[in-house]
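Heads up, one of the protein chains got dropped from this complex, but the rest are sitting where they should.
Up next, subunit A:
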Amino acid sequence: MNVHAGTPHADLIDGRKVADARHDDRDMGTPPKTGKPVTLTIDGFEVTVPEGTSVMRASMEAGIQIPRLCATDMVDAFGSCRLCMVEIEGRRGTPASCTTPVAPGMVVHTQTGKVQKLRKGVMELYISDHPLDCLTCSANGDCELQTQAGAVGLRDVRYTAPQAPVLANHFSARDTSGEANPLYKAKDSSNPYFTYDPAKCIVCSRCVRACEEVQGTFALTIEGRGFDSRVSPGAAFDDFLSSDCVSCGACVQACPTATLQEKSVIEKGTPTRSVVTTCAYCGVGCSFKAELNGDELVRMVPYKDGKANRGHSCVKGRFAYGYASHKDRILSPMIRDRIDEPWREVSWKEALTFAANRMRGIQEAYGPKSIGVITSSRCTNEETFLVQKLARAVFGNNNTDTCARVCHSPTGYGLGQTFGTSAGTQDFDSVEKTDVVIVIGANPTDGHPVFGSRLKKRLRQGAKLIVIDPRRIDLVRSAHVEASHHLALRPGTNVAVVTALAHVIVTERLYDEAFIRDRCNWDEFQDYAEFVAEERHSPETTQFLTGVPAEELRAAARLFATGGNGAIYYGLGVTEHSQGSTTVMAIANLAMLTGNIGREGVGVNPLRGQNNVQGSCDMGSFPHELPGYRHVKLPEVRAIFEKAWGVTIDPEPGLRIPNMLDAAVDGTFRGLYCQGEDILQSDPDTKHVAAGLAAMDCVIVHDLFLNETANYAHVFLPGSSFLEKDGTFTNAERRINRVRKVMAPKNGYADWEITQMLANAMGAEWSYEHPSEIMAEIAATTPSFANVTYELLEQKGSVQWPCNDANPDGTPLMHVEGFVRGKGRFILTEYVATDEKTGPRFPLLLTTGRILSQYNVGAQTRRTDNVIWHDADRLEVHPHDAEQRGIKEGDWVKLASRSGETTLKAKITDRVSPGVVYTTFHHPDTQANVITTDYSDWATNCPEYKVTAVQVSPSNGPTDWQEDYAAQATRSRRILPAAE
């Protein structure tokens, strides 16, 4: 359903009310087209639209709405409801305007007596099989059937359902004699977020088409024919929950009646106002309309004008927002002297004074570099900027890092070295022009679902796919999608595989010499070509270590080099290795080698895990870089910030997260302000992280919940959710999107205000009154953000950096004319086997990842109904390995590595290869990172999460460590009643 909430969104900028009058959010009936202009006349008005546009859409462009039911602009026209018929001069009959394309000089009449009469008849038939309970219907006032009945002037329904031999309608459970109606189907409430009420269904197929065309899951179908036609999830006897439905919400969005309806709307009523904002889950950065009654959020609806998601959503962004009002949320500041004490609720002033005194006390005793910060990739750019500024301008050091350390820091290094900047090269729209896609170390349908749907759409149109992944992800084969090649490599051999691809391209002379000569350093290319051409890099040689058959790899290389526009999308399966940075460089080499940089449909595209990973990196979160990826050693860069902030900036790099923890164990790092991250659960080698945290004198956790890290904290500062503050997120395509305050912060303050209060408690004199002022400071100091203002974002909706005088509208595609660093740089990528090796004690390789319904450490999604799909981490084990160990589906198993051991339940599947096991890290009671080791990327210290040698054996239940940890966590979360 596409609802236009009554009140346009409004926002305060510098105290001024700015109405949202910029974006047309109307449903135009059919999708837009591009083509040469065509002029026609509709009801006497001349209108010009692109060739291929439907008469229905052209009419909407002219301001004339033609009645319709089966048409919506999120899916292709279908022409089934016959309500949109029109008359066209010179043509016979009354064609459906949704399926009739415009033609030059066409003269259309939308409201003749003939079509009015026909439409009324069609509508009468629809209504004759629809319950007339409008006043109590959850879609009352928000129902297209109701609206269109009014539009066609329906005043009477002459038809009543026959009562004999059986009742012939779909909405009465029983006939007048009390007999059950065999055509009636009860409401399906199995999905936690929406209901399916077949009694209200008009079988317009919008839901089925949305599931196919927009989401690409093909979970829904029309079962039966004629009057027996019903929408059906999956096979007979399936309900929505047991079907293949992934709860993206596209069907609910498409439904014109209350047939598919959000439970929140049924419970709370139709929303009355909306605010456009940005999702706080993955790095796709979907735009949503938060729809509310008063300050109560009723639902999140994907925003059609959102340039990252183009009106689509996934189960997390669409439905999993309940964590923001979950009972576990902490709303009062708390402190304690020691971590074995219970928490004490205190005033903000007492908490901030306590924190400031402790941090300053540590610095006095142990020096200025004894404390630091971790910025959040879930918080806004403005908040992140302030946290790193806190370290640099108030603490007086560069001890600032971010969770990108443990995900995409190798992207920063690798793309910086080869291209000259740390960012994806494309926008998401680019995938629509792609001919061959490599997906390596990523699982877009689960990790980046909305992009995954856009990719699947392109694949259904004929683009080819190469998947490089140890695991058979859904993209390898799912409905109407099949990879041309799945290179199921052994974990840890990415560099060998990508270099072997380059070997084939170089030795078979499939490279783009003209591009390389023009855009890259030719001498470096020759060194590189000589290197990759060595026989030791050939697929025939490397297959014995990678496990990828030579012929399969050769075919994949030929396809990528010769198949047209080639794009590479990658994720943490690339970066989280001891050679993460080397693989990123190998990928960049491959793109340059094949000339796949600098235009639509190509490029190197890191899929960022969290919503603002890109932004947190842009904002100078890393300890060696000031905002805009400029090294702290550069005096001319430091001078910019020293002038702006009135301080001296340390020219030496600070500590990275693993280094902070090492230094904490050593006793030289003793205080940490951690905003919106849970390093105890997310970082590798949990026991080492715990030891580091426990050794500190002051850990300040600033978060929504008492997360696992907070078990070791002395100060808890309650955070605000993304619904409760203004700011910006930057997504994986460098798109800066506005986050808008939907409701007041439940904790009293937005996170940027809390950081400011902490800074001021430590002696700073910050006086920001609105995040737009922080953005102004970012723009003034950071060339790639120079022209970014909240006014510009209001005007354009979003912009992609660089946005400056050279690129005033932003930059959808990078490196179009030349690389940021000048000439593209080929770098030799020698494969070095990880030292995390299997052996008799640990014969299997563990790799980790995420699942669609959960997000990161699960702090948010575990506190929503998404747990119905995933209530615990499971260990995927190949049937062969399970058989050898006597493990059956659902058995408890012990998972042990040299770092530690945990237990979880087994899932037997051939998605993983023999010798490889896989699990997620969404649940703290599993603590998958107890298993992972301290091996890390050579350049960036990004942990090697993706390769851990393990053993799996049957178990009776939790390990001693798990039980001890659970008990300690319970003790740590005790809260004393507030003092009178």
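The criterion applied here is as follows: a contact is a pair of C-beta atoms (placed from the backbone, for glycine too) under 8 Å apart; a residue touches a chain by one contact, two chains touch by 3 or more; residues count from 1.
Throughout what follows, contacts and distances are computed from a predicted model.
Peer 1: Pick from "Formate dehydrogenase subunit delta", "Oxidoreductase", "Tryptophan synthase beta chain" or "ABC transporter ATP-binding protein" the UniProt protein name of the chain that isn't shown here.
Peer 2: Missing chain, UniProt protein name: "Formate dehydrogenase subunit delta".
Peer 1: Which listed residue (A:Thr41, A:Ser229, A:Asn521 or A:Thr668) would be found touching the missing chain in the intact complex?
Peer 2: A:Thr668
Peer 1: Among A:Glu179, A:Asp295, A:Asp328 or A:Glu652, single out the residue that touches the unshown chain.
Peer 2: Checking each option in A:Glu179, A:Asp295, A:Asp328 or A:Glu652, the one touching the absent chain turns out to be A:Glu652.
Peer 1: Out of A:Tyr184, A:Tyr768 or A:Trp938, point to the residue that touches the absent chain in the complete complex.
Peer 2: The one listed residue touching the chain not shown is A:Trp938.
Peer 1: For a quick check of understanding: of A:Arg336, A:Lys369 or A:His923, which residue touches the chain that isn't displayed?
Peer 2: Checking the options A:Arg336, A:Lys369 or A:His923, the one contacting the hidden chain is A:Lys369.
Peer 1: Using the touch rule from the top, list residues of subunit A that touch the missing partner.
Peer 2: Interface residues of subunit A facing the absent chain: 369, 398-399, 527, 578, 582, 623-624, 631, 633, 652-656, 659, 662-663, 665-666, 668, 827-828, 830, 832, 835, 934, 936, 938-941.
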